[in-house]
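A single protein chain has been removed from this complex, and every other one stays in its place.
Per-chain residue numbering starts at 1, and chain names A, B and C are given in the order in which the chains are listed.
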Amino acid sequence: MQFTPEFEVMEQPSAKVHRKKTMFIHNPVSPVFIADAIAKHAANTAIGAHQIFLGQIRADKIDEQIVEAIEFSAYEDMADEAYADFRETLFKNYELTCMHVYHSLGRVNTGGINLFVFVSSVHRKAATAACAELVEWIKCKAPIWGKEILTGDQVQWKVNN
Amino acid sequence: MQFTPEFEVMEQPSAKVHRKKTMFIHNPVSPVFIADAIAKHAANTAIGAHQIFLGQIRADKIDEQIVEAIEFSAYEDMADEAYADFRETLFKNYELTCMHVYHSLGRVNTGGINLFVFVSSVHRKAATAACAELVEWIKCKAPIWGKEILTGDQVQWKVNN
Amino acid sequence: MNIKVKLFGVLADELQRQEVTMNNISDVRSLEKQLLDFHPVFNRVHCRIAVNRKLVTDNMVLHSSDEVAVMPPFSGG
Partner (left out) sequence: MNIKVKLFGVLADELQRQEVTMNNISDVRSLEKQLLDFHPVFNRVHCRIAVNRKLVTDNMVLHSSDEVAVMPPFSGG
């Protein structure tokens, strides 16, 4: 049986027709992307405070080897669903205006940014507290894995403390 | 008595020959400026975490009037000296890599960014804690004043809670 | 019952695949037991199981339609 593309789209449940909301991007986070995200929020004049967290890949020394990159993978569907729940909890617990999270998948070289957390609120304390909780959540509760690529192509699985 | 510019420079104590380090800028903080600051830190591969705070001017409603802008002034010399001291304290109390603060002077319209605090560290908790302390310090201890410009050119001096 | 199990991180690396089918699985505990025999990585690495994209700690019955995943410790961010 064959479908025309239009028919196929109509057959899909509506959640799949729309592009799924996901925290994952397939590149490092660029400073220009961050600037654009900030600039977009100028129009929301209820906002008084933005709290931003950026994770950057360190050139850690492990014995005699140096980390050159981290390759990230994730259980994307689970991470996005769990984030949607946690996001709701944070919006309930704090008076927030906006919340955005971007995490890289694939290889990010040292010096590159692999995590961009961006929380905005009317008064600063809400954004500051929620941002810290969210970063903690991503480090501890999100099904994401980092494989450290060392000099000489050795690898080591990243451990979060 | 007349000096040639060169001679005049030689007469100055060395601290005054160099451009003084100050937190104050005479414009709103632009997203591009923030992106440049972030991009510059890619070269420092000891850094694992950046914590950024941005203050944005809110269009608060005060009775029937709306805030259109805040005009900032400061006791600049005192603020910069006090910041240098507090910066040293934070570097002693937390394992930090970098710290930058920019505060606007003059008029910043609603939606504009008047404060950019940027703290970096190897591990995230140092940057997060120091950034929060620094923002608190700027709000409570730095000799800076904001005059809210309301619709119809009425003014009201900003009060920090 | 056969259950398809998603693998992530070091598990996917060591087994060189992102999914494995386990036979004769009735519940989470029987899956855990079989994994220990299946490959030494499951002894070495502390793993957690997700069913239908939610972490599971207590035992529960599994159905062939369930989305089951075994996950090593998280290390994102």
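Following the convention adopted for this analysis, contacts are C-beta pairs under 8 Å (C-beta built on N, C-alpha and C of every residue); 3 or more make two chains touch, one makes a residue touch a chain.
This one's a predicted model, so the numbers in the text were calculated from it and none came from an experiment.
Enquirer: If I consider the whole complex, including the chain that's not displayed, which of B:Phe33, B:Phe91 or B:Trp145 touches that chain?
Expert: B:Trp145
Enquirer: If I consider the whole complex, including the chain that's not displayed, which of B:Ala74, B:Leu90 or B:Ala129 touches that chain?
Expert: Checking the options B:Ala74, B:Leu90 or B:Ala129, the one contacting the hidden chain is B:Ala74.
Enquirer: In the complete assembly, which of B:Met99, B:Val119 or B:Val135 touches the absent chain?
Expert: Hidden-chain contact among the options goes to B:Val135.
Enquirer: Just the residue numbers, please: which parts of chain B touch the chain that's not shown?
Expert: 55, 72-75, 77-79, 81-82, 103, 114-115, 135, 138-147, 157-160
Basically, only the chains that are shown with their structure count from here on.
Enquirer: Roughly how many whole angstrom separate the Cα centroids of chain A and chain B?
Expert: 27
Enquirer: Could you state the distance in Å from the CA-based centre of chain B to that of chain C?
Expert: Centre-to-centre distance between chain B and chain C: 50 Å.
Enquirer: Go ahead and note the Å separation of the Cα centroids belonging to chain A and chain C.
Expert: Here the centre of chain C sits 25 Å away from the centre of chain A.
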